[in-house]
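Notes follow once the structure below has been shown.
Apart from one protein chain that is not included, each protein chain of the complex appears where it belongs.
Per-chain numbering from 1; labels A and B assigned in written order.
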Amino acid sequence: MDNVAAVIGMDPAEFRLKNLAARGERTRPDLRALDMDMSELMVRVTQSFASESQGSNRRSRGMAVAATDPANTPIANAIVRLKIDGSILVSVSSIEVGQGAHATMARIAAQTLKQPFSAVSTLRADTAVAPYDWGTGASRSTVVVGLSVENAALDAADQILDMVVDVWELPKESLSLVEGGVSTGSEVLTFHQIFHRTLGVDSGEVVGRGAITPRSKKGALAESPLFWETSAGLAEIVVDEDTGEIHAPRYASAADVGRVIDRVAAEGQDEGAAAMGFGHALYEQLEFEDGQPLNATPIDYMIPRISDVPPVFDTILIENGDGPGPGGAKGMGEGAILPVAPAIANALFSAYGVRITDLPMTPEKVWRALQRGSEFMEFNMSMMVPATPGDLWKTLIDVPSISSCIPGCENVEEIAPLESYKAMVKQKIGPFKVEVPAEIVVESVTEPSHVRTRATGRDKFTGTRLAVILDVSVIPEDLGSKLTVDAKVDIQGRLASMGLGVIKRRVDQNFEEFETRLKSLLGAA
Amino acid sequence: MTNVQLISFSLNGQPVEMEIPGHTLLIDLIRDRIGLKGTKRSCDMEVCGACTMLLDGDPISSCTTLAVDVDGKEITTIEGVTPPNGLSRIQKAFVLHGGLQCGFCTPGFIMAVTALLKTNPHPTDAEIRHYLHGNLCRCTGYTKIFEAVKSLAAEQVSEDAASPAARRRNFRLETS
Partner (left out) sequence: MLPTPFEFDRASTVAAAVSAVGQEGEGMFYSGGTELLLAMKMRVIHTERLVDIKGIPGLDRIVLNDANELEIGSRCTHVKIAGDSVIREHVPALASLCANVANVRVRSVGTIGGNLCFGEPHADPPTMLGALDARLVLQGPNGTRSVHADDFIRSELETVREADELMIVIVFPRPTGPVTYRRFKHGERPSVNVGMAWSMEAGAHSIKSARVRVGALGSKPQPLKAVEGVLKGLPVHDAHRAIQSVLAAALDELDVNEDRHGSADYKRHLAGVLLLRNAEEAVAMQGRAT
C-alpha cells in the first residue's frame, strides 16, 4: 500500500482511506460481508499518537491495517448448573490455555443470570463429562461457545422462573432474576427458598443446556467467517543507522472486538499478539541447514523480551456491539499480530525509502538496505547542445553559473576549485521551509567528458538529511554535444517521513526547472 | 563412586536435611523429591527464568544449579513467598494488572520481582526492564507485567513500615 502511495505521491493513510473496502462490502463472494470499518481503526490509532508531535527527526512512523477471516464452525454445547446456594457451574469443552476462555464463559453466565462473577466456576474441561464443542481455536470460543453458555444460562433461568410460576402461581412476566434469587416485584425469593418449596428438600439444582448449530439464529451464523477480525497498528521506530538496529519506542494497536467482556484479559490478548508480531518482525526465524534446525535452542532463537516491546503501548478496543457473540462480542486475540511487521516496514520505508520484504528485519538486513539506499528518486535527463564538448565543459565547470540553474541554490562558495564547494539550498515544500547548508565535493573529473559530484547536508529546521549524487557526462555528437545528467537523490529524516511522494514531486519539479534554466544558459536545442 | 551427598538447608524457612546423589539438579530436588511443584522448568538452559528460585535471596536458575550447592544455605521458592491464605502483594499486583495468562512464566517472574524489590524497592522503568530482561513470557507481551511491577515500585511499601527496623524507629518515636 505504502509503495503504491509513494509512487503516486499520496499520503499512505489517505491512500488507504480512499480505497479500503467499507462495512457491508464483500472482499470475496463466498465470505461474509465486512462487519467493521477498517477506517475507524486507523483513525483510532492515529488519534492515540496525536497528543504527541513527532519527537525527533530520528523517529518515523508507519501504519498498517489488517483483516482476517477467523472463526467458522458454529457448533458448540454448554451446560450451566444453578445450585441451591446460588453457585453456578459452567461446563464447556473449551480448553483454557491462558487466553481467558473460562473466565469469559463465567462472565457470560454471570451476566446472563444476573449473578456476581464470584458465584460462577467454570469446570476444568474434560470431554468425558463436558459437552461437545468443535474445538478451541480460530478466535471462536467467545462467540460460539459463549453463545451456547448464554443459551444454557437462559435455559437455567427459565427453569428457575418456571418453578416460581408453578409454586407461587405468579405470571412469568412479573419475575426477574436478581442477585441471589428471583424478584417477584414485591419481594425477593432466594434460590434456597425456591428449591426448598419446589422440591421439598434443602438441596437441588437446575441444569440448563445450550447448543449452537449452523441453524441457530435463523442460520445467521452459517456464513463464514462468523465475524472479521481486524486490527490496525501504528509503530514509531528509531533506527540506529550505523548498525541497522530498529527500536520501537511506541506502538498503538486497535482492534474491533464488538464488545469487551473482560477488559484486562482482552487487552492482554492483544498485547501478547502484538508482541508475537514484534517477534517475527524483528527477531524470530527458525533457520535450517541440511534439514537440521540451526537455532533450535532458546540461546540461539530469540524471542522478544521485556526490554524489546515498546515502552509506550496503547491498546485500543473498539466496541460497537455489532458482533455475533454474547452482547455483540466478536472474537479477538489474533488480529493484533498482523499489522506489526508491515507497520514497522512502512515506518522504515517512510524515513529511509528502503523496503524490506522478508522477515525478520534483522539489523544486518536493515543495514544492508540502508547501504543500498533508497531505490527511487532517481532523475535522468539528456539534451543536445549546439556547442563543442570543450565549450560545453567550460560552462559546466563554471560553478557560479551552473549553480544558478539549481532552484533555491544560493551563496555558492568555492573552497578548492574543482574539489569542494559550499552552498545553501532553500526550498519550500508545501507548508515546510527547508534550508540545507550543503557541502559539495567533486568526486571525480574526467576532462572533458564526465564529472561526479556529491552534495550532502542537513536541514537546519527539521534535521532532514539530503544527499545528491550527480553524474554529468558530455558526449561528442555530430552537431555539437550531448549532455546527460543522472541524479540520485536521497532524503532521510523527518521530511521524508511526512511522505516521500510529496518530496519526490518537488524533486521532479526542481529537475525540470534545472533542465529549463540549463537549456537557456546553453542555448540548447 | 561415592556420589551420595548429605545436605542440609533451609527451604522456605524450614530446615531440611537429606541425602542426594551429587548430580541432582536443584529443580528436581524441589519438585520431584520434596514435591513443591510451583517452580516450572521451561528452557532448561538458564535463559527463560521460569525456574527462578532465590538462593540466600539472590535469583538463580534452579534448572542449572546442583542441589548440593544449597548446602548450608537458604532456598526460597514460589511456595515460600505465597502467604498460606491468599496472595502476596506482588502476586496480587500481577492478578490485578493481568500480568499473567497461561501462568507458566509467572512463578519465575514473581521470584525475580521479589528479589528486585527487596534490593531496590522503588526501581525506575529502566531498572525494571534491565532486571527482568532474563525472564521470558510468550503470552502477555510484557506490557501488563511491566504495569504490575511499576505499580509495586510506586507503592510506599507498607511492609517497610512493618519491618523490624522501622518498628524500632516507630517505637522510639512514640516513646521519645
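Assume contacts are C-beta pairs under 8 Å (C-beta built on N, C-alpha and C of every residue); 3 or more make two chains touch, one makes a residue touch a chain.
Everything quoted here is computed from the prediction, not taken from an experiment.
Peer 1: Going by the touch rule at the top, give the shown chains the omitted chain contacts.
Peer 2: The chain that is not shown touches these displayed chains: A, B.
Peer 1: Hey, which of A:V43, A:V188 or A:M302 is the one touching the hidden chain?
Peer 2: A:M302
Peer 1: Could you tell which one of B:D44, B:E74 or B:E155 touches the chain left off the display?
Peer 2: Hidden-chain contact among the options goes to B:D44.
Peer 1: Touching the left-out chain: which of A:G86, A:G135, A:P363 or A:P386?
Peer 2: Touches the omitted chain: A:P363.
Peer 1: Among B:T39, B:S61 or B:T114, which one is in touch with the chain left out?
Peer 2: Reading the full complex, the residue touching the unseen chain is B:S61.
Peer 1: Hey, which subunit A residues sit against the chain that's not shown?
Peer 2: On the subunit A side, contact with the omitted chain comes from 242-243, 245, 283, 287, 294-295, 298-300, 302, 362-364, 367-368.
Peer 1: Tell me which stretches of subunit B touch the chain missing from the display.
Peer 2: Missing-chain contacts on subunit B: residues 1-3, 5, 21-23, 25, 28, 44-47, 49, 52, 55, 58-61, 64-66, 68-69, 112, 115, 130-131, 133-135.
Definition applied: only the chains that are shown with their structure count from here on.
Peer 1: What is the distance in Å between the mean C-alpha positions of subunit A and subunit B?
Peer 2: Here subunit A and subunit B have centroids separated by 37 Å.
Peer 1: Would you pull the subunit B residues touching subunit A in the complex into a rising list?
Peer 2: 43, 45, 47-48, 97-98, 100-104, 125, 128-130, 132-146
Peer 1: Can you tell me which positions in subunit A touch subunit B when the two form their complex?
Peer 2: Residues 97-100, 264-265, 267-269, 271-276, 297-299, 303-307, 309, 311, 313, 315.
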